[in-house]
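Dumping the structure here so I can ask a few things about it.
With one protein chain withheld, the remaining protein chains of the complex are depicted in position.
On to chain A.
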């Protein structure tokens, strides 16, 4: 283990994962520093969602090591709850709890996991809902909100747990085009706050604006990893070029 491992938010070494006979992650090595913003892109089925879902152990890996803030995730995920305390996640399908109000969605885990008092949990929930500009909808149910609003609530819900790392799994892919911007703006302001972020997305404008590094994956492998300028202007790998020409020229 390297000396400055305490500076690493996430460390993945030789991670391999299979679904049955299909290998979906192939020898993934990835270091993420504290405060770093990473955009992960690649064709569908390339393993990018799977990769971030391994970090908070929503998926099990068969080989390799994953450490989060210096704590190594055990193979069977016995310390997954411990890791998850530091890692927030936002999903493509929002996954808000339909039977709870926006406010209750943001309070549940605080109350149950952090054992926060109701008043304190409500306070923090309202602060984060204000931060994502949706505090006035606190008493509504998810189904009464637009997709963009729901996704902002989902971001607030994750933030209520004071995560040090945020994982975004295609957060704008399920949104109508006119709602993409409000969610990206929220994520940009979050990035400005210095949190560690890994974001699976094809929003290349967002990548240019906030990413320290853009990583391109294909067929379970990390093909290319570069600063946004270099990544977009001068990709070194043929597959990256092919992918970029497809998503940038439509």
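Basically, a residue touches a chain if its C-beta (ideal position, glycine included) is under 8 Å from a C-beta of that chain, and two chains touch if they have at least 3 such contacts; residues count from 1.
One rule holds in what follows: contacts and distances are computed from a predicted model.
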item: The complex's invisible chain, by UniProt name, from "Sarcosine oxidase subunit delta", "Amino acid ABC transporter permease", "3-oxoacyl-[acyl-carrier-protein] synthase 1" or "Protocatechuate 3,4-dioxygenase"; value: "Amino acid ABC transporter permease"
item: Touch with the omitted chain, as defined above, among A:61, A:87, A:156 or A:175; value: A:87
item: Absent-chain contact - pick from A:158, A:184 or A:223; value: A:158
item: Hidden partner chain, residues of chain A it touches; value: 56, 58, 80-81, 84-85, 87-89, 91, 93, 95-100, 108-109, 112-113, 141, 143-144, 157-158, 161
